[in-house]
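The following block contains the structure, expressed as structure tokens.
All protein chains but one are shown at their positions in the complex.
Chain nomenclature is as follows: A and B, assigned in order of appearance, with residue numbering initiated at 1 for each chain independently.
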Amino acid sequence: MEEQEKSAQNFLTFRLGDEKFAANLDKALNILEMLPITKVPQSPEYMKGVINRRGEIIPIIDIRMKFGMEPIVVSKRTVIIIFRVEIQGETADVGAMVDEPGTVIEVSEADITPPPSIGAKYKSELVKGMLKVDNDFIMLLEIDKVFSLDELVEINQNKETAERGK
Amino acid sequence: MDNFRLKFIEEATDLINALENSLLSLEINNQNSDLINEIFRIMHSLKGGGAMFGFETISEFTHNMENIYDEIRNKKAKITQELLSITLSSVDHLRNLLDDNLASTPEVISNNKILSERLIKEINKTDKSQKFDEKTEPQNEKDSLSEIKKGETYYIFFKPNAEIFANGTNPLFLVDELNSIGKTLIFARTHEIPELDNFDPTRCYTYWEIFLQTESGLNAIEDVFMFVEDDSMTEITKIGDGTFLNDIKFTSMIEELNIADDSHFDAAQIKVFAESLSTVVDKNTNDLSVKDKINKFTKEAVISGIRVASEKIDQYMNLVSELVTTQAAFKLVSEKSGNAELIELAENFEHISNQLRDNVLSMSLIPIENTVVRFKRLVRDLSVEFNKNIIFITEGTETEIDKTLAQALTDPLMHILRNSIDHGIETIEERMKLGKPAQGKIIFKAYYSGSRVFIEVEDDGQGIDTDKVRKKAIEKGFIDSATQLTEKEALNIIFLPGFSTADKVTDISGRGVGMDVLKRKIADIRGEIEISSPRGKGTKIIIKLPLTLSILEGLLVIINDTPYIIPLSSIYRIVEQKIDDLKKSYNNIVAINGIQYPFYLLREELEMPGDYPEEVQFIIVKYEHTHIGLVFDKIEGEYQVVLKPLGKMYRNHEIISGASILGNGTIALILDTNKVIDKFSNKAFV
Partner (left out) sequence: MGNYIDFIIYLIVLLGSIPLVRMLLLLFFKKSVLKNIGFIFYLIIVFAAILGRISANTGTVHLLWQAPLTAVLLTAAFIYVDRINLAPVRRVKHELDKIKTGDFSESNKFVFSRQSTQTEIAEMYEAMQEMKTKIGSVLSEISELSASIFQTGEDISKEAQNITHLAKEQSASISEVYLAIKEVANLIAENTDKADKAEKIAKKSTVKIEVSNKNVKKAMDSLQDIAKKVNVIGEISFRTKILSLNADIEAAKAGENGKGFQVVAAEIRKLSEHSRAASEVVEKISQESINMALRTGRIAEQVVPDIKETSDLVKEIYSGNKEQNVQAELIKSSVHLIDNTSHKFTDLSLIMSDKTAYLSDFSTKMMNEISFFSFISQQNLTDNSENIIQNPLSFSPKSIYITVSHYLKSNSFKMIKNNELKTKTNG
């Protein structure tokens, strides 16, 4: 049973801008239609705020900005994908705004290639590999890294040291 | 399968914790047979569970321990200091064994070997001394065998937990198992099975009433239900000695009593009837003690209640939160409607939901004792390691706190204790030199103070050398040498990330990740940490925690259509002001009723777009020993809000301590007024 799972894995695809990305289906918790987002003041721009998912508060990230794209513009197709990720060794549910949900695809192990090391458009640590689907390549994201707090922690530490300097 | 293993690990961890606690108590009072029984029972459970869920090492290991404590229980062996020591080590070892990752490491494997050998040695010791006694055991069995001839009849009420399938348990197997130990008369009660629409195949709706005539004794029956007893309702009543099921009178009476599916048998009534039948049966002298046993058992089951997974409590809590929120919305709607009937209904609803809320809150509260037990052990072990003589005194451990808080507190407290032992309390020699008593003292105090819980950890060690802190801070570039610091400010430096004063790095503390993490973790649970350290006299750390993480009395205020909650406890007064007057005021200070209040225009400080309305709400909040004004657009009213964490992504967010979901589903952010003022007044250290 496990062997089967290994030879073919399920991925959830979605679109950011004009590009297609994929994440391990295991990582996804569910997909939500756009909900009103409460902005949290004094937080980085890519942290869009929080939403109420059935009584649970989930932070929402504009992952487009993580990939250096323009901030997301909410459309009829915009959805929130909730991922269960590991942040600093702890699990957390985080929502990602994506331009359009894709579909669930099954890709066999053989069609997963490592990310191109040269000429990569995005930070290689965010890309886990490339999925070959019908002669098309979909970038497989390392979801944990995408939501990693490193950046945020750095920012805050810098701020603190700056304040300390005073 | 993994799920069940996890479940076992969870249960086993609790068992091991209880075991540890009992062992520590036993160390003080080594004659307490209750404790020994308890230890034996835990060993037994661990052995069985281990075998069942594939933890063979644990099963084997506990088998030996069980044997030893069985001997002791039966007074065939004596508790020795060494035995306790080995057992305590074994407790740690068992914890390691539960962790799959650790269990396979060579250290643990070798440890297992060493401990097993030591245990076997202990067994052999008792074997030698009590060889004769051991031989008497089969005799006991023979005794019970003689009882078998007579046979006993039990009434068993077995209502499995509805979630029992989730554990992988098939209740029918248990019933079958009963069948295998004697003659049974089984009534399956199926009236609780719902209509197909509401039928959830993952739930168990059936319960059973079983009459069992067995020769195996009560223990055998109990063993059958061993793994379900926590979750399920099991009631075992002895009807009497004798093979009643063979008596047609008895069975026909039972059939007669079984009028309806949803009725159930009155054990006492049957018992009386059975007694009238059992003229043949001798009155056993053991009967009373067995009865006691049963009573005790059933009593235990009733009093200690059912074990509920903390996750479920969380869910329950969440649901109640939702209910409270919905109720608030309902109340609003009903008030708006002006319908008297509806309002009355809403009031009733509020009353009930408040009770429910209090109920769930109390359910999620646990005495701090549970957490402290571990520390006793820690202090004991560390003081031995550091060659220090330390007494750990606890006060107010019955103080109850939210279990989430308790969980979150464990690490920080552990850290504080380690620091105290490692850095605070001096070695015996040093203490003698200083004229202090040889035995160091760590006092752990927990108590309520208003709506908060205070936890103090105080030691009588050397305290924190603020000069050293200062020096180090300059060295690390946190401050420059010209900076003048008060004692308090200097002490607060130790909470900065990457700061550690320990000269040498030990494996316990001094890794430089200490106090800042500590502070952050406390902040995570909306707590505050204070430190005071009179030089040479010791260190006192006070952790102030909210009573619960779940409910907060707050004022709902609005800035730019974004709702915020300010805890009512932090509000001093509310006045209405004209924004123009505030904007004109010099240096952001305004006089209200002759008193001057500094204030912050939050709309601007939080960089919100738009302008204030003409009339603004000037909320005066308590801050340290003064009062400071915060300016909002408008006030929505008082609310009892259910607190929710903002999540890990916002862990580093300073001024927002959480969020709450309002009646209409929108999220209100909870403003930590202290942090807001800290931030905008640029006071980094206080």
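Heads up, the rule we're going with is that a contact is a pair of C-beta atoms (placed from the backbone, for glycine too) under 8 Å apart; a residue touches a chain by one contact, two chains touch by 3 or more.
Since the structure is predicted, the reported quantities are computational estimates derived from the model, not experimental observations.
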Problem set entry | Among shown chains, those touching the left-out chain | A
Problem set entry | Given A:25, A:69, A:112 or A:133, the one touching the chain that is not displayed | A:25
Exercise. Which chain A residues touch the hidden chain?
Worked result: 1, 10, 12, 25-26, 28-33, 76-77, 79, 101, 103-104
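Here is the rule we go by: only the chains that are shown with their structure count from here on.
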Seminar exercise, completed: Taking each chain's mean CA coordinate, chain A and chain B are separated, in whole Å, by 34
Exercise. Which residues of chain B touch chain A in the complex?
Worked result: 318, 321-322, 325, 478-479, 496-497, 562, 606-608, 644-656, 659, 661, 665-669, 682, 684
Exercise. Quick one: in the complex, what on chain A touches chain B?
Worked result: 36, 38-43, 47, 50-52, 55-59, 61, 87-88, 90, 92-94, 147, 149, 152-153, 156-157, 160, 163-164, 166
